[in-house]
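Below: one structure in structure tokens.
Now for subunit A:
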Amino acid sequence: MSGAIGAMRADAAKLLSEGAVKLVLGYCVRGNERYPCFISEAAQAEALDFDQSCRQNLAAYLRKPEVRGRAPLAVVSSPAVCRSLLVLSSESQIRENEVRALAIGPKGYGGILGLGALGAWLKADYPDLVPEQALLDRVAELSAKTAQERAKFWMKEFEKCTRCYACRAACPGCYCERCIVEKNMPQWISSAAAGHGNYAWEVIRAFHQAGRCTGCGACEAACPQGLPLMLLNARLSQDAFEEFGSRPGYELEAKPLIGSWSAEDDGSFIR
Partner candidate 1 sequence: MKACGYYPGCSLAGGGVELDLSIREVSKAAGVDLREIEDWNCCGATAAHCLNHDLAVALPYRVLSLAEEQGLAEVLAPCAACFSRLKGTNLRLARSAELAGRVRAVVGRPYGGGVKIVNVNEFCGRLAAGGLKDKLSKPLGLKVAGYYGCLLSRGEGIVEGEDPENPSAMDAVIRAAGCEPVSWNFSTECCGGGFSMSKTEAVVELSAAVLADARAAGADLVVTGCPMCHSNLDMRQRSMGSEGRGMPVLYLSELLGLACGLKPEALGLNRHFTDAGPIASPLSVRGERRPSECGASRNTSTPGGR
Partner candidate 2 sequence: MTFEPRITAFVCNWCTYAGADLTGTSRLSYAPNIRIVKLPCTGRIDPLFVLKAFEGGADAVLISGCHPGDCHYASGNYHARRRWSLFRKLLAFTGIDENRVFFSWVSAAEGQKFANLVNKVTEQVRAAGPFGERNLARRRL
């Protein structure tokens, strides 16, 4: 891994010194924590680091005008971040010449990759990024309970939500100019941090990621209250894959899962 990190630092320094990018988004280590860091000079590239504890999804920064304003950018990208980049690209949020990935993962450093090359790298080295088995087990365990038990479980969890929207902030898929929780006339989702508002927020937030969530886990990691948000995301991803073969973030251009259809879609639940 240290070789991979060295190569990644060298590439970052090269891109900056050549002027190919103006800003490199990466991770640095502070104490026991991994934090995002922003490098604009080649000399600072030594600060870049990467390991499996880097849970923040740096693709989320691409919605910040302050960051976008400094394009072209390079982003230190784990496989999940790469997928997020591709989702953003397919949703016309980023363009090829704006963002490059310094692709890095458990299997090593993939080099400087343009958006067009990410798919091939992912398919070669990480063709089946699925939620971790432990997570799927928890999903299965919860799914096996009665509706009443599930309701009880979620009521207890959702009750903790303070509506700080750290989950939204951490998620690269949440790039709306105006989030639905900010929509009034009519008040779309109650902004009170209580029962129905929390339920609607958590469920709709998850659903808005249907066919788009890349499973990076940044939302759950960001939640100060420790809500098990990945249970929702994983369940949806599983359903979307099983029913529609949805594997977001492997193609540069893809039709959105919600917003496209097939005559062969399952209709057995409809009477």
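A word on the picks: all candidates are chains of the complex that A comes from, given by their letters.
The definition used in the following text is that a contact is a pair of C-beta atoms (placed from the backbone, for glycine too) under 8 Å apart; a residue touches a chain by one contact, two chains touch by 3 or more; residues count from 1.
On a predicted model such as this, the values are computed, not experimentally measured, just so you know.
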{"item": "Options 1 or 2 - which one, within this complex, touches subunit A", "value": "2"}
{"item": "Residue numbers on subunit A that touch candidate 2, as the complex places them", "value": "142-143, 147-148, 150-155, 158, 180, 188-190, 192, 194-196, 199-200, 202-204, 206-207, 210, 232, 235-236, 239-240, 243-244, 257-263, 265-267, 269-271"}
